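With one protein chain withheld, the remaining protein chains of the complex are depicted in position.
Going in written order, the chains are labelled A and B, and every chain counts its residues from 1.
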Amino acid sequence: MNARALPLYATIAIFLVAYLLCWLQFPNILSTRVIGNLLTDNAYLGIVAVGMTLVILSGGIDLSVGSVIAFSGVFIAVLLRDTSLHPLVVFALLLALTTTFGAAMGFLIDRLAMPAFIVTLAGMFLARGAAYMLSIDSVPIQHPFYETLQRAYWLMPGKGRLTLIGVTMLATVLAGMILAHRTRFGTSLYALGGGEATARLMGVRQGRTTMLVYAFSGLMAGLSGIVFSVYTGSGYSLATVGTELTAIAAVVIGGTLLTGGAGYVFGTLVGVLTMGLIQTYIVFDGTLSSWWTKIVIGVLLLLFILLQNGLVKLSRSRLAGDAA
Amino acid sequence: MPLLKRLAPQLIALAALALLVTLVFPGFLNISVNDGRLVGPVIDVLKRVAPVALLATGMTLVIATRGIDLSVGTIMAICGAFAAWAIAGGWGLVPALLLALGAGALAGLWNGALVAVVGIQPFVATLILMTMGRGIAQLITEGRILTFTNPGFAFFGSGTFLGLPFPAWLWLATGIGAALLMRRTALGLLIEAIGINRRASALAGVNATVLLIAVYIASGLCAALAGIVVTADIRGADANNAGLWLELDAILAVVIGGNSLLGGRFSILASLLGALIIQTIDTGILLAGFPSEYNLVIKAGLVLVILILQSPRIAAEWRVWRDTRTAPQPAAGARP
Partner (left out) sequence: MLLSIRSLTKTFPGTRALDAVDFDLAAGEVHALLGENGAGKSTLIKCLTGAYLRDGGTITLDAAPIDPKSTVEAQDLGIGTVYQEVNLLPNLTVAQNLIFGREPRRFGLIDNRAMRAEARAMLAQYGLDIDVSRDLGSYSVAIQQIIAIARAVALSGKVLILDEPTASLDAREVQMVFEVVRGLRARGLGIIFVSHFLDQVFELSDRITVLRNGRKITTERTADLDRMALIEHMLGRALEDEILHPAPEAAAEHAPLLEFQGFGRNGMIAPFDLKIGAGEVVGLAGLLGAGRTESAQLMFGTPPAQDGTARDGSGPLDLHSPRAAIAAGFGFVPEDRKTDGIIADLSIRENIILGLQARQGWARPIPRAEQNRLADDFIRRLDIRTSGREKPIGELSGGNQQKAVLARWLAMNPRFLILDEPTRGIDVGAHAEILRLIHDLTDAGMSLLVISSEIDELVAVADRVIVVRDRRHVAELTGPRVTADAIMRAIATPEEAA
């Protein structure tokens, strides 16, 4: 067994055990309704976390995504309110915009040779500021096409609703898995995360790969913004504050090494669902307060960081032992 | 005078900014005495800058060791919550302050231990507390905005001392005190040494582990002071919004102060000027009648400009361009 897959197994095991414990207390939790809601409620987070996973795999970080989601919502709402463009056209414009925005950040990170978190921090300010400039207030979205999107679901056995946005999330995860594990681009990401100098030596085009991965993260943030606007039916510039942290936590709890080079996109899905499960449990319980979510997520984050840290040290000392 | 030379860019920027604001809003520099207190936009800047200036003081030290502390905003929320909880619980002023400061020191110890002992990257280590910190703060306030009435405690946020708002005295004293502590003792030198080359410093006998932990504790204490000021100012602890995004402003203040994110030489006074520059922009935009929405965009632009100025790659290319003569290639395949 590959030691590097250990965090993924840990993630899956934690999710299953947690679900089992929840089920023992609230048998209702194992129903297609709850599962459908779990997917729908966390769709925007899952999508943006896929982009974050790829960025983190490459050894970077993208702190701008929360702001980009908020910007996307406001952008869509304002454009639908003030113009007669069809939502699909607005979506295309938005995705082009956020993808370019991501690519620009990737370009700067590579060209300036500066830490990714500080460059994307600037991106975070910029996107949030742009959202404020479009509108400070929450803008409702009223468009027949949106109602269609919101009502699109497939009724699962047991009356659970598999919504369009839930399916979008699952499809995104699948696309992310293919991109990360079955393309040269994906292999390049792992290579960069494993060691930039070695990766260059092996022929990775670092500048291009860096730019592309942040562009992809921008695309995912834009898509997540669309999904979030469908989910909430409005655009609000103060929405999704701190979503970047939640997404990073989901990626790490999903078994990806925060310093890059190791992890699985599928694990991120499990990480997102684990976090959703904690929230669902708190809702079912009714007496627990919502802030426990943050604390439990923080503890999980700590555990996974320590686990990864231990694994890295272990493999180093084992190699040194081999050499002796 | 070397100190003046070091601070010149920040001083010039601040003066130019003040001039600009005055041109748009002529009353900016007006100060009047009202009821024994100085009032005016400038005094307002001095008061409002307090949280960021306090955070920037600790952040300067952390960044000098080549680290970063992303958790200061949430530490503010935790400490504010503790202080408000203790006041509301009738503990009295001094125990409440001590509790808040103790919580800040403990948070710093936690960060420092993860960085210096466990060996986790600073950015990752402080992210943990950043993620769960607001949860802890909400645990204390039980999700409400915990309000209180205690004139003694409120003084820390809105009191006036010798004509100036008390928060202004607090950040000035903390910042200048820390700067003096760094330069009148050998702490400044030792911190710079571990930031530039931790390995060589440790070989020369510098106790890098203890110093690193101490620096994060200092950052935690500064965040606790900032949390106290904010909580006292609004007479309530808001676990959700206290200190929100202030870690970013603090980092920004430090880099505007000309301190390198790559560690080493630092100046706390320059960071304080950096904080003043940020606050002047904030206040100036408001006074000039622009919507405050512009704030974030301007800050983003500032970060970008500073990044370009600090970038090692741009600097290298500039040198190559200046030297014209071809330097040895940055060994693409060089063994480390």
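In this text, a residue touches a chain if its C-beta (ideal position, glycine included) is under 8 Å from a C-beta of that chain, and two chains touch if they have at least 3 such contacts.
None of the values given here were measured: they were computed from a predicted structure.
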Item to check | Contact residue for the chain not shown (choose from A:Asn28, A:Gln142, A:Ser290 or A:Ser315) | outcome: A:Ser315
Checklist outcome for this item: Touch with the missing chain holds, among B:Val72, B:Ala116, B:Ala154 or B:Val206, for B:Val206
Checklist entry - Of the listed residues A:Ala113, A:Met202 or A:Val283, which contacts the missing chain in the full complex? => result A:Met202
Checklist outcome for this item: Against the hidden chain, subunit A presents residues 2-4, 178, 182-184, 187, 190-191, 193-195, 198-199, 201-203, 261-262, 315, 319-324
Checklist outcome for this item: In the full complex, subunit B touches the hidden chain through residues 184-187, 189-190, 192-193, 196-197, 199-207, 264-265, 326, 328-329, 331-336
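As a convention for this text, only the chains that are shown with their structure count from here on.
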Next on the checklist: Centroid from C-alpha atoms only, then distance subunit A to subunit B, rounded to Å. What do you get?
Outcome noted: 29
Checklist outcome for this item: The residues of subunit B that touch subunit A in their complex are 68, 118-121, 123-125, 127-136, 138-139, 142-143, 239, 244, 248, 251, 255, 261, 291-301, 303-304, 307-308, 310-314, 332-333, 336
Checklist entry - Which residues of subunit A touch subunit B in their complex? => result 61, 108, 111-115, 117-119, 121-126, 128-130, 132-133, 136, 197, 200-201, 241, 245-246, 248-249, 258-259, 289-295, 297-299, 301-302, 305-306, 309, 313
